[in-house]
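Accompanying notes for the structure given below.
All protein chains but one are shown in place.
Presenting chain A:
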Amino acid sequence: MACTMGPEPFAEDSSDERPKWDNKFQYLLSCIGFAVGLGNIWRFPYLCQTYGGGAFLIPYFIALVFEGIPLFHIEIAIGQRLRRGSVGVWKAISPYLGGVGLGCFTVSFLVSLYYNTILVWVLWYFLNSFQDPLPWSTCPLDLNRTGFVEECQSSSAVSYFWYRQTLNTTADINDSGFVQWRLLLCLAACWVIVYLCVIRGIESTGKVVYFTALFPYLVLTVFLIRGSTLPGATEGLIYLFTPNIRVLQNPRVWLDAATQIFFSLSLAFGGHIAFASYNPPRNDCEKDAVTIALVNSMTSLYASIAVFSVVGFKATNDYGHCQDRNILSLINTFDLPDQSVSRDDYPAVLAHLNATQPARVAQLHLRSCRLEDFLDKSASGTGLAFIVFTEAIIHMPGAPVWAVLFFGMLFSLGLSTMLGIMEGIITPLLDLGVVPRSVPKEALTGVACLVCFVSALCFSLQSGNYWLEIFDNYAASLNLIIFAFFEVIGVVYVYGMKRFCDDVEWMTGRRPGLYWQVTWKLIGPLMLLFIFVAYIVILAQKPPSYRAWNPQYEHFPSHQEKLYPGWVQATCMLLSFLPSLWVPAVALAQLLTRRRRQKQQGVRPQLQDGHAC
């Protein structure tokens, strides 16, 4: 018995029609593309491996059910009902909450800057993959061509290509260096590509997502098939998924599971609100929320299987090389015939030699090779993509093809997320009416992309990757949690639970059940509060530091741990809290304007009474 009369109509922008999706599939693909991003590839497998393999899935799915899906449902429900971007939605719910929308807008802007820089790096590697042999497979030669460049010799060809030939990184964050023209070109290309995709809003975005959202799945499948046939893949997978239940006692696991779900679904950016606002009003948002969230988590699992087959292959390869190096050492020192000691014979031969000539064996400084040590060398983030995976690809037959596929996949994953972030920037600008109607949308999106491009120039400096790490750690995390908290509180307590349930019932035809009401009212806000407090505790525990790449460091190629200088720490603090300040600022501004208006209204009736004749 749904009400035939809709809920109280809000002031719809009836002057022009709101653009809408061509079909439901486009909307689903856009949301999935926005949610599924680089983190699914390079953060989830790392967490799975660090926190006891299969056991990590337990806190992960608990967080998904009690935090991820309810918050996600709220976002798309209010976007669909109120048919505005994030700024408009919060102003409509309550003028005091308008700051939440502005804050989401600011965070989307900051994130777009550094997220696209990661795409710049991916694009650079993609462009360099069209050659055989791949440029990161060998070190460049030194000046008199008798050996390799010193820095490359001490670390590895892959690290050298990443830190020197791509980033040309400095040893300290204070030393900014110059703008790298190669990265600048790729930055321009990336922003031009993003502009092409968002040029007409969802009209163009909707067409692009057919490719950017589906292509990664194709590549993941290809990598899965290829990876499973590589030697050592099974070791990697076993290592990844072997559950270690005891790790669940560590509270850090639960925190990381909750934050992973939160950031993986791209909540509180305003992008999902924007996407949902282009939906027809009567659309089953509950089913959409559950579908998209589940697809996101399944993609994480699928990706981690593919990633770990390849990582297992690399570890086995490195283990084999380690053994071969030891064998060669033995053969050369003891003048045994070439290839006389196989990998299986090695332990016996070593024992025999150790018994007969221990002094000479000790002089060799043989490294002990254990497969677990190589499997443990996991990495997350850019380390996984640009160092571990690139090194694994070199050893696969037909390396350039795999490199092109891999970096193409990363690029389209990142691009589909960028589209969602840009929607979180552009839709509020359109709704706020900052530009007059006569200005075409192409010009607005062009100016937005240009502003973002100019602001992102700082990341193409030589110290750019240190700054990116700062933005990644501080700009988004705390602010998004604060905004999500206010979102839930705003919808449940300010807008009203009953009113919201009526809206959902009108849109979907079913009233939200007990599960939704409990998670919205109680569990969601509590979990967000818990994450927020835990985050602050962890951040406060040790002074923030970064790991610098310093060829002059005595323990090179290990990274040098350095503390951030004072002004950088101040920047981190500002980044963490400045966007959230919109909330109290706007609330205060609203309060002051209300008071002023009340005072004026209070004065006028008195005048009338005085002159009533």
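Keep this in mind: contacts are C-beta pairs under 8 Å (C-beta built on N, C-alpha and C of every residue); 3 or more make two chains touch, one makes a residue touch a chain; residues count from 1.
Throughout what follows, contacts and distances are computed from a predicted model.
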Undepicted complex member, UniProt protein name, chosen from "SKP1 component dimerisation domain-containing protein", "SWI/SNF complex subunit SWI3A", "Collectrin, amino acid transport regulator" or "Putative RNA 3'-terminal phosphate cyclase-like protein": "Collectrin, amino acid transport regulator"
Contact partner of the left-out chain, one of A:339, A:368, A:541 or A:600: A:339
Selected from A:189, A:350 or A:581 as touching the chain missing from the view: A:189
Which residue of A:172, A:284, A:373 or A:442 touches the chain not shown here: A:442
Among A:199, A:405, A:507 or A:548, residue touching the chain not depicted: A:199
Those residues of chain A which, in the complete complex, touch the missing chain: 124, 127-128, 130-131, 138, 140-141, 145-148, 185-186, 189, 192-193, 195-196, 199-200, 204, 331-332, 335-339, 440, 442
